[in-house]
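Only one protein chain is missing; all other protein chains are in place.
Order of writing sets the chain letters: A and B. Residues in each chain are counted from 1.
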Amino acid sequence: MRARWVRIVACGVAGVLVPALSACSSAEPADSSVTITVADLPPTTQAKSRQQFLDQVAAFERDNPKIKIKPTDSQWEAKTFAARLAGGQLETVFIVPLTEPPGLIKRRQVADITDETRSLPHADKFEERALKPGTGTDGRIYGLPTSEWALGLIYNRQLFTKAGLDPDKPPKTWDEVRVAAKAIFAKTGIPGYAQPTTNNTGGWTLTAMTYTHGGRAEKEVDGKQVAAFNDGPARRTLEWLKATRWEDNSIGRQHLRNGADVLKDFSAGRIGMTIATPSTYGDHITKYNGDPAMFGVTALPSGGTSATLLGGKMAVVSPKASTAERAAAVKWIDFRYLRPKYDAAAAEERAKANAADDIPVGVPAVPFYQPDVVDPVLKVEHRHANVPLNNFKSYTTGVASQDFVAEPPIAGQDIYAALDVAVQAVLTRKDADPAAELRNAEEKVVPILERAQR
Amino acid sequence: MTEVQQRYTPTRAADTATPSADRPRPARRRSRRRLGLGGLVTLLPLLLVFGYFGWWPIGQSVVLSVQQTNLVDPPAWVGVDNFRYLFTDPLLWTTLRNTAWFVVLALLFGFPVPVVLALFGSELQRLGGVFRVLVYLPVLVPPVVALLLWKWFYDPDFGLFNQVLGVAGLDPRPWLQSTATAMPSLVLATTWAHAGSTVLIYLAALAGVPSELYEAAEIDGASIWRRLWHVTMPHLRGVLLIMLLLQIIGTFQIFTEPFILTDGGPEDSTVTVLLLIYRYAFLNGDYGTAAALSVLLAVVLATLSAVYLRLTRKWSTT
Partner (left out) sequence: MSTEPARSVLSAADRRRPTVRWTLRVAQAGLLLAVAIAGAGPILWVAKGAISPTLELLQEPLRLWPTEPEWENLLLAWRELRVGRYLLNTVVLVGGSWFVQLLVATTGAFALSVLRPRYGRLVYAAVLATLFIPGTTSLVALYLTILDLPITGGSIANTPWAVWLPAGAQAFNVLIMKQFFDALPRELYEAAMVDGAGTWRLFWLIVMPMSGPIVAVVSLLAVMGAWKEFLWPMVAISDTEQQPLAVALPRLAESAEQNQVIAGMLIATIPPLVIFFVFQRHIVRGIGFTGLKG
């Protein structure tokens, strides 16, 4: 702070003496201006969010005249990432799901932004569990959270009522989920629960469920990560799925679909419950035209351990960015994604704008900062909430006491892919043996894990 | 070119290349000469396009297979590491098993269908044209459209097939949702999509059976079945073997069907070689291993193509 004052004063003096001294025209470092590209511009189909984004870009450029922002509406996709990276089309700032940073960091395909992050406001007050997915095994920071949610259970409140269940008392344990699924199927003929199984979403949800049984997907042995899922917790989860599928027959027959397929069916009222983050409320409303009153969400049910898995998105910076571009990139991340999480005034402005544009406000999220920073911000947000806050209550109270377990740090996607198969097995083959399926999955990931840590 | 045509490309090559290559051409030596500027320009599109997008990627596959790259840093040489890793991946063996199973299934029901259709079709007199159009229609539907449609038909709860079974008083089947029936369902969809062009090829072959042979057999008092067995089938044998070989070559390159219908599931029972390559490269960012598998695939396919060429050459000279 002091250095900046000195510079401004010095410039003021210099400005009097040499009016043309361009180096002092702003408080920014005196080098020439920098242009960065940023992803995440909402598509034209979401005109209001898009306009907000563009307004923020304009505001940011006003505050930082030396930085030019070029927004693009590209979305993260594993397949296209390589093309954009190698083709030099990758944005300086791009947004990835929380499942991605470990792999990107390992392959050194994202930039180290530790130093830039340390100079941000409240950098010392980050909530550690929110920052963790973007932190490498070397302790350096490679990504900053943009939105994070703890996985929970979303359920159709209307189907609950039809099945004679109380929508305000959603299931707290997997046993209760099973009972509810049975009731929904018996009364309505609609599958009471749905489990995604393809594109790694099967392994991902299985991992979260395993956490609730006190298990892990990976553990550290002698400084190396090894597979840990071939164990009681994951087996109990698979047995639970098997029982709902073949004993209760309450979860339908369609079991080859990914998370997006399941969500689409949920919004269309064709599924009773599934694992998802509360943020899916946004897609439920804007993308699938779902009924707001139908959407219920609660904390991830317990299998004996109160735990959940973190989901959401993170902003990362291109490994090809120059030092100046990297600095500008982190500045933008702070402006667009972090400031509304620590600055009550900024939060109010955002919330008002969102509410005016019918974008959901008040969906519970994982705080990025410690309570003393976050609490005033939350208060403001709730004042402008436009979602049925009551329907989120059991989620908020449930999550508060949950342990947040991170994604498997090494080769997480490969582990999910191997576990997809186990989930598919118990849901499509009546005689599938959960223990054998886990053994097979372990056999698959052992060479992968070894290779990744060589 | 379509997937089918790409898969089947060597056919035509061998088929048409052989006679001309063997034909003596006395004038050739005299006419070989230096290209003028105009001549070079006419060869340039071919050289550029094949150079960049034909020959270079083939060589590059081999190079990539002994490298690891993250597309940011310069690639690292890793020797046979990619291959070693590939052979420790149980999925590779699953994939090979799946490929063999696909071929067997295609033999069981994908193979006889076009033959029977062609035999019947060749007996149609006035309606022959209508028959050919109807049979060829599925070939015209873009594969993605066809597969999305089949996915819809196969849906265990709302799909057309289970509804038809329901009307017939039968239990619903899991179709794509079971390791036992997923691959057969896939082969059924593939057969539907490709049978049309195979039928037309068989029809052409049937038309090539000399009438005198039938007449001679008839005079000898051979029944219809005996004529079919002793005159028609021997004539088709060559084409049948070729189609079988092409089927195998094609099976190694199946991608769109499992990609759209099953994503390789359930339990990896429909993962194909190309789907595995795709996963390595575009989902895991492991270009080295993807290239290693590509090289192995290329070796297998080149061998099959060479066998194929030998077979067709033998026939065309007899």
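To be clear about the criterion, contacts are C-beta pairs under 8 Å (C-beta built on N, C-alpha and C of every residue); 3 or more make two chains touch, one makes a residue touch a chain.
Bear in mind the structure is a predicted one, so any value in this text is a computation, not a measurement.
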(message) For the chain not shown, which residue from B:Val115, B:Leu200 or B:Ile248 touches it across the whole complex?
(response) B:Leu200
(message) Take the complete complex as the reference. Which residues in chain A touch the chain that isn't displayed?
(response) 74, 77, 79-80, 82-84, 86-89, 260-261, 264, 287-288
(request) State which residues belonging to chain B touch the missing partner chain. (result) 1-3, 5-7, 9-13, 15-17, 20, 27-28, 31-36, 38-39, 41-47, 49-50, 52-58, 60-61, 64, 71, 117, 119-120, 122-124, 127-128, 130-138, 140-146, 148-149, 152-153, 158-160, 163-164, 167, 192, 196-197, 200-201, 203-209, 211, 214-215, 218, 224, 227-228, 231-232, 235-239, 242, 249, 253, 255-256, 259-260, 274, 277-278, 281-282, 287, 290-291, 294-295, 297-298, 301-302, 305-306, 315
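In the analysis below, only the chains that are shown with their structure count from here on.
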(request) Can you check how far apart chain A and chain B are, centre to centre, with Cα atoms defining each centre and the answer in Å? (result) 42
(request) Mind listing the chain A positions that touch chain B in their complex? (result) 78-79, 81-82, 85-86, 103, 107-109, 197-199, 252-256, 258, 319-320, 413-414, 417, 420-421, 424-425, 427-429, 440, 443-444, 447-448, 451
(request) Write out the stretch or stretches of chain B touching chain A in their complex. (result) 70-73, 85, 88-91, 155-157, 172, 174, 176-179, 262-263, 265-268, 279, 281-285, 287
